[in-house]
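One structure is given below, represented as structure tokens, and several questions about it will come after.
Just one protein chain is left out here, and the rest sit where they should.
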Amino acid sequence: MSKWMLIPCAVLAAATTVTAQDARQVVAEAQARSTTKSQRYEGRLQVVDAGGKTSEKRWTYTRLGSHGASKTIIRFTGPAEVKGVALLIVNFPDRASDQWMWTPAINRERRIATQDRRTRFFGTDFSFEDLEERDVDHHTYVMEGEETLEGERCWRIASTPRPGRRSQYTRSTLWIRQSTYSFAQVENFNGSTLVRRLRYRDMASVQGIWSARTLEMHDFTRNSRTILTLESLTYDVPLRDDQFTVQALQRS
Amino acid sequence: MILLRLISWPYVRKHAGRALLTVAGIAIGVAVFVAMRAANDAVFGAFTQTVSRLAGATELQVTAGFSGFDEAVLERVQAMPEVAVASPVIEAVGATGLPGQGNVLILGIDMTGDRSLREYDLESGDAAVLDDPLVFLAQPDSLMITAEFARRNGLRTNDRLPLDTVDGRKEFVVRGVLGASGLSGAFGGNLAIMDIYAAQHVFGRGRRFDRIDLALTPGVALDAGRQALQQALGPGFQVQTPSARGQSFESLLRIYRLMLRFSSLFALVIALFMIYNAFATAVTQRRAEIGILRALGATRGQVGLLFVVESAVAGCLGSAVGVALGYALAGGVARLIGTLLEGIQGVGQGQAEVTPTPWLVGVALALGTLTSVLAAALPAREAARVDPIKALQRGRLQVLGAGENRARTLVAAGLGALGAALFVGTTSLPAFYVGYLCLLLAALLLTPWLSVALVRLLRPALVWLRPTEGMLAADSLIGAPRRTSATVSALMLAIALVVGLAGIGRASHGQITEWAESALNPDFFVTGSPTLTGRDYRLPEAMTGELAKVEGVAIVQRMRQPRVAYRNSLVLLMATDVESVGRTARRTVLEGEAADMYRRVAAGEAAIVSENFAAGFGVHAGDVVELAAPTGMLRLPVAGVVREYSDTQGALIVDLALYRKHWHDDTVDLFRVYVSPGAVPEEVRGRILTRFADQRRLFVLSSHQVRAYVGRMADQWFSVTWVQIAVATLVAVLGIASSLTVTIADRRREFGVLQAIGGLRRQVRAAIWMEAATLAVVCLVLGLVLGALHLYFVLQISYRDYPGLRFDYAYPSLVALAVCPVMLAAAVAAAIGPAESAVRGSLVEALEYE
Partner (left out) sequence: MIRLDAVVKQFDGKRRVVALNDVSVSITRGEMVSIVGPSGSGKSTLLNLIGCLDRPSSGEVSIDGRRLSGLDDDELTRVRRDTIGFVFQFFNLLPTLTALENVALPLHLRGWSRHRARERATELLGVVGLAQRVHHLPEELSGGERQRVAIARALSVYPPVLLGDEPTGNLDSRTGEDILALLTDLHARLGTTIVIVTHDMRVAQSCGRTIAMRDGQVVGDVRR
């Protein structure tokens, strides 16, 4: 899962005062401050569609490693129809992630074809691409200035995919809080059309890392929102590599 | 053309009935042609559309015959740089538990990857299509149905829908509704989508896929992509475009289409003779008129042209009527073909829309007009050659030179000899066709001579029956061979067609029954599908032992019968316990030695091929067949050739162990079960059903049921034949009616003279009736004889050109017998009207009639 989404946290470390900031440096700093060895939380996912219909799911999220080389397991815990369904996501620095799914009802695992990264992630407003971990080096950045967003001073930075990197978005705008180097908002565009907006809210310092405990993704093409609430969030929990394999996926 | 209005129109008005019959002749010919073509186009158009809808953006499809293949193949395909998206598919026909809804085609696909290939036409935004994708995948009872199907059955999201599965009938939950276009339009809405892994489970596929649909990386040419895939996967796989795959499906019906083509052709040829007859009569009747025209300065060309234009107008009118009639009939024919296709595919296409295409209308009009002009060409030439002076001398008839007869006989002899030589002497197909055409032409050329000879033979019988009238009838026919030959030709062809069709019907029916009785002799067939040909529900290997343990079961033979690719065709591979089958159900051996053959095949060293396979591919005992298995090329010597009608494309029998080794497929389509001596079959059947009742969906078919099923399939096929026979008979009846009307009306003066010199009315009437009946007899005799030849040809063609069916020659005597009274009655009935008008009309007028 993406760092931007799930660990949008930053610690204001030591004494470095950043003044005239280089856009890339800001993003790199934000990434550095959010880097942890592992993570676990209980998530609650609410999808509110254009008609106001709400559906809710719960999961347990565990991650080992960070950025370029991380592995994640999501186990759904509710509602009953999806209880036991588990996802294993293996991220690579240089290519799209591999994903497997375990469905207990037919007692088998499956590989999820992710050739099309625009596909929505299981009925949420996140696309598979939104869930991929993006390294700071995958984009080029331009500082567009400073803005106040929900009462906090933020840098506003334009981000464009480097040549050769394919994306459904032609550009994105990032808002990074100056106080904590944590992400506040990301807007994704296709041409001049705003496609999706991700907001990072309910910031709190968890084990010294500034973390958003509510993430809100707004899909403007379908006018639908997904709200992810993180509970029992902990970092650097002891986890082993063999807990993140297809075989391990089947053990619940 | 002023001549047309001044000369032709009054004539047509005067002989309205006759003109109508001429036009009707063309109309029927064209109607048959149009109906057959339009129906064919409609059904296959719908089929092609379905194929393309199912295919969506799929550029290529990977299959391994109908046997399916390992899941691992998908990863190999996905890993190729040429491939942008690859998505696995399982296609199965499922029976819905809803009354009157029949079967649905269930497409098992991977919803996480398939989106980019197929258009799901989301009804109102993405969310409406699938209520919750995660639930859809998490629950194996998830089903997505079409809006059309939902509407028909009042189904909504989260409603339950019963569906037969390998494990018995199960309730499925509608978790999505497909919009009105795109995929939804295929199969008249009888289509459902299931998660592929759930489908594997429901249809007993194990960890196998039926097919992979893929789109190529942008920039990769279709052909290059296909070659790369073919090379990577090996010869055991077929990499085809969706439409090419659709075509191989269509090819399963090609014999049937051949028969349709024959019928249309015959109908037109018969029309040709009917028109010829009408025009030849018209020219005779209008000789005086032509003489006047010529005397007034019309050139030969103008006179000839007049008739050609007349025929073109008649042809145009007839074709127009025929096109309309044809399209009216096409709906019924389309339903018939649709049923056949459904028999092969399992799911109906929905109502095929027959819509007129400019192309077909154009071709039909052109064909009808051309036929008409062609038919009128000879009479027109004759009209052009009319000598004005002689024509104006009333009562003088112009005669043809005696030379024509000799030339005719010579040409016929030449053609006959050539035809016979081509028929017997070569194996080349075009030569064979030309040979047949030569023989047909020879027969047609000889028709006048033959009919005269026949009437001469019949004369004593006629005279014995009614001395005066019989003699009159016979002499009239003998004296005017040309007048009747067109009628005889047309009817001879029609009857030959009937005989050919009925002969195929009889031969195939007889042989299929015989085969069914020897090859399908187990007490029971245990299958997951309600029919023997259905391969949608497969059974697991584990059932073999369980079945054998059921009390009263003596022998269990496993059978897996997928279609596999052989030289660009899809043939049936019958993988079974050959050793055991060789003991219980031996087929009629045509090549090879039975005991040795079964031994070698049971050992996995060889294959047995069906007769039609041997004929179709020119393979004989001792030859080697190369089969493309997923594991590579499999070379098998042919141990023998047997009579086997399981498939029209040909079948191969191999041992099950061999199949499993090379295809990695351990499912079973059906079990052949023999009960122990002394056991009561019905009880054993009950025990089998009880034993598996709560485990899986199972059909225990008795051999009686299976044979009845085979019979029904055969009957379905023959229903087409019967329709064709009916059309041919109708054409024949119409032909004899039109010809007699024309010829009798033409001879009013003759009948007037008869009465003037003392003939009683009833004498004249009886003479006309006897003449009509005699004509019918001549047509029947010649037609039934030509039919024998024609039947031989059709059987040969289905054997040489379309290696689907090979049947022994059997003359359809019953149908032939049935045709006789029909034709006689038609002839006499047709003669009644003209005869009455001939005897009742004013004698004075009749005598002056010309």
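Letters A and B mark the chains as written, and numbering starts fresh at 1 in each.
Everything below uses one rule, namely that a contact is a pair of C-beta atoms (placed from the backbone, for glycine too) under 8 Å apart; a residue touches a chain by one contact, two chains touch by 3 or more.
Model, not experiment: these values are computed from the prediction.
Listed by label, the shown chains that the missing chain touches in the whole complex are B. Of the listed residues B:P10, B:P162, B:G362 or B:G479, the one in contact with the hidden chain in the full complex is B:G479.
Here one chain is not drawn; of B:S243, B:S428 or B:T468, the residue touching it is B:T468. Within the whole complex, the absent chain has one touching residue among B:T146, B:T447, B:Q755 or B:T774, and that is B:Q755. Seen across the whole complex, the unshown chain contacts chain B at 393-397, 399, 463, 467-468, 471-472, 475-476, 478-480, 749-750, 752-763, 842-844, 847.
Rule of thumb we're sticking to: only the chains that are shown with their structure count from here on.
Remark: chain A residues 49-50, 55, 57, 76, 81-82, 84-85, 101, 103, 105-106, 108, 110-116, 119-120, 122-123, 222, 224 touch chain B in the complex.
Residue ranges on chain B touching chain A, taken from their complex, read 75, 78, 84-87, 110, 112-113, 115-116, 125-127, 130, 132-135, 137-140, 197-198, 201.
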